[in-house]
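The structure's right below; bear with me while I get my questions together.
Apart from one protein chain that is not included, each protein chain of the complex appears where it belongs.
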Amino acid sequence: MVFAKRSTKDLIIGKTPFFAVLAGLTLLPLLGVGGYWLDVLTKVNLFLLVTLAIDLYSGTTYYLNLGVSFTFGFAGYALALLNIYYGIPIEYSIFLAVPISVFFSLVILLPSLRIRGVYFAILSLLIPIVFIGIVTAQPFSLYLGGEGGLRYKQLFLDFARSLPPGIRLTFLQYSYYYISLVAAVIGYLIAYKIGFSEFGFMLRAVGQDEELAESVGINTLKVKVIGYLISSMYVSVAGALYASMRSPVTVDLVVPANTLVPPLTSAIVGGLGTIIGPAIANYMLLLTYESLWGLIGRWRVIVYMLLLITIVVIKPQGLVFRIYLDLKKRLRGVLLE
Amino acid sequence: MSEILKCEEITKRFGGLTALNKVSFNVVKGEIFGIIGPNGSGKTTLLNVITGLLKPDGGRIMLDGTDITKLEPHKRVKLGIARMFQGMRVFPYLPVYLNVELVARAVYNNARLARAKTSWALTMSGLLPEAAELPIKLTPYKLRMLEFARILVSNPKIALLDEPFAGLESSEAESMIDLIKKFNSLGITFIIIEHRLRYLMKIANRVMVLNQGVKIAEGKPEEVVKNPQVIEVYFGGETRK
Partner (left out) sequence: MDIDIYKYILIFSIFHSSTYLMFSLGFSMLFGVAKIPNLAYGSLYIFSSYVVYSLMTYLGLEQVVAALIAVSAAGLMSLLIGEAVVRPALKMPVSIFITTLAVAYIFEEFFRIEMGLKPITLPLYPGVTYVLGVPVSNHWFLVLVASSLMFSLLVAFLKYTVLGRSIRAVAESWEESRRLGINPLKVLRVAFFVSGIYAGATGVLLTPLKALTPTAGWGPLFTAFAIVALGGVGSVSGTLIASFVYGFLEQTMTYILGGGIASISPLILIILVLVFRPQGIMGRVE
């Protein structure tokens, strides 16, 4: 019933999967997961932010924003430029790069927010392409690094150099991992809060019938702009952090295949607008993708894409979310006995 | 007599087609005002202009003394215009109570007041048992009630109903009429567009007849139906079908 409060017991059981996953991710490095897989997990943690961003905005309003990779890469470039041309240390550049990137994403896509459907998708997909063109074209490539990218000292590098050589790399890997994990956890909790708040439902109302939403008193433009703002903030944080942990930053960050397709896939397979589903799918799909490398080597892209098509075609959306609800129901049954 | 809504020479064109041609009318506080006319006569377009979904090419709309011609739709809701759409239009994947509560939250700044108003509106329209359901599970009548609850919750000065009886059985239509009468007596002014005159005759104080975007008659229902021009374009057309 709507107005009924959930019992404490229910609440604890409801949060169990979240705490289990959190504990697992926190303890993994201590259990001996390191090297390559820790790097992968760091990346997956940061991609969770992008997945959530897509789910929060496109998953609720059905405005398919394919310009996500632009924002991701732009934050990376902003970080690098602040460091290289203004000498701002990377630690602080992260905080500056985020608002800059959010601002530019908003200015560039704001006029197109009144365009609906396929056009919005096309327009947003063209923006990263234009950006790549600018970065690699003379004369901008001279300042933006062109194909080779921009080089800078990555996060904590100076400090790591003061450490004994044996643990330098391990230190960097562990610190990056925990930073990404903290960002992912905070990002998830806030996304969950927003997604199921009154504002989250307004976003959904816009997605379900924009004209009706406006007619019943919802300021749809404001809702869309704020939603987009939150979404690009998530992507900018992810992009800035990701870039701060690797040098050089190149156009690879802006290529939709790298930074748009994986999170978008997670959002759709996970169940648009459900927050939980996309979050789970993010870890499942990306880790599957990385494991395929060892199993089938260079054929993994093809196998992954076939897998993806199969999932999307057979169960158009929300597969992961449905499985999650089902498992939770069973778990509750077991625990309440 | 004080006018709650004044429409002055509203004109709306789509490309070369004139959907509304200098339509003027006043709605008096507390009345039930009917708008009739054959299909394509511009009735729904007129509602769209009043609620702000369409911008008129000419004319002025005054709500309770304020010029609202250039206002965005969501601001008009806050000033007291509520609307029921033709065909049932709700948010299909939001539970019933949220369909209503989102409206309340848009109108009132106070969350608690909004929640209280929501339960009141749901009770009034008999939807409390289905509050947690998704609208896709509701019957057409219940969907109409949901739209009615949405109107009530915003505490409007004037409510615009676009064919509120369409798709309802006669007993359901009767209870809809009772509801309209009840809230009319509680102070809500109604504009009702209806294709079927049977119901409108029972409740409307005055009606206006539109044909091809032009107002051809206005007055008490029983007088208007005797107007030869109305008989020609409206009833004549009806019998020819």
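Every chain is named by a letter (A and B) in the order it is written, and numbering of its residues begins at 1.
Basically, a residue touches a chain if its C-beta (ideal position, glycine included) is under 8 Å from a C-beta of that chain, and two chains touch if they have at least 3 such contacts.
Predicted model, so just to flag it, every value in this text is computed and none were measured.
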Next on the checklist: By the document's own contact criterion, which visible chains does the hidden chain reach in the full complex?
Outcome noted: A
Item to check | Candidate in contact with the missing chain, chosen from A:38, A:98, A:264 or A:286 | outcome: A:264
Checklist entry - In the full complex, which of A:169, A:186, A:309 or A:327 touches the chain missing from this view? => result A:309
Next on the checklist: Touching the hidden chain in the complete assembly: which of A:47, A:62 or A:228 does that?
Outcome noted: A:62
Item to check | Among A:134, A:157 or A:327, residue touching the chain not depicted | outcome: A:134
Item to check | Residue ranges of chain A at the interface with the undisplayed chain | outcome: 58, 62, 64, 66, 111-112, 114-115, 117-119, 121-123, 125-127, 129-130, 133-134, 136-141, 257, 261, 264-265, 268, 272, 298-299, 301-302, 305-306, 308-309, 312-314, 316-317
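Assume only the chains that are shown with their structure count from here on.
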Item to check | Footprint of chain A on chain B - complex, ascending | outcome: 51, 53, 72-74, 77-78, 82-83, 85, 89-95, 97-98, 101-103, 105-107, 111, 119, 131-132, 150, 154
Item to check | Residues on chain A engaged by chain B in the complex (per definition of touch) | outcome: 1-3, 198, 201-202, 204-205, 208-209, 211-220
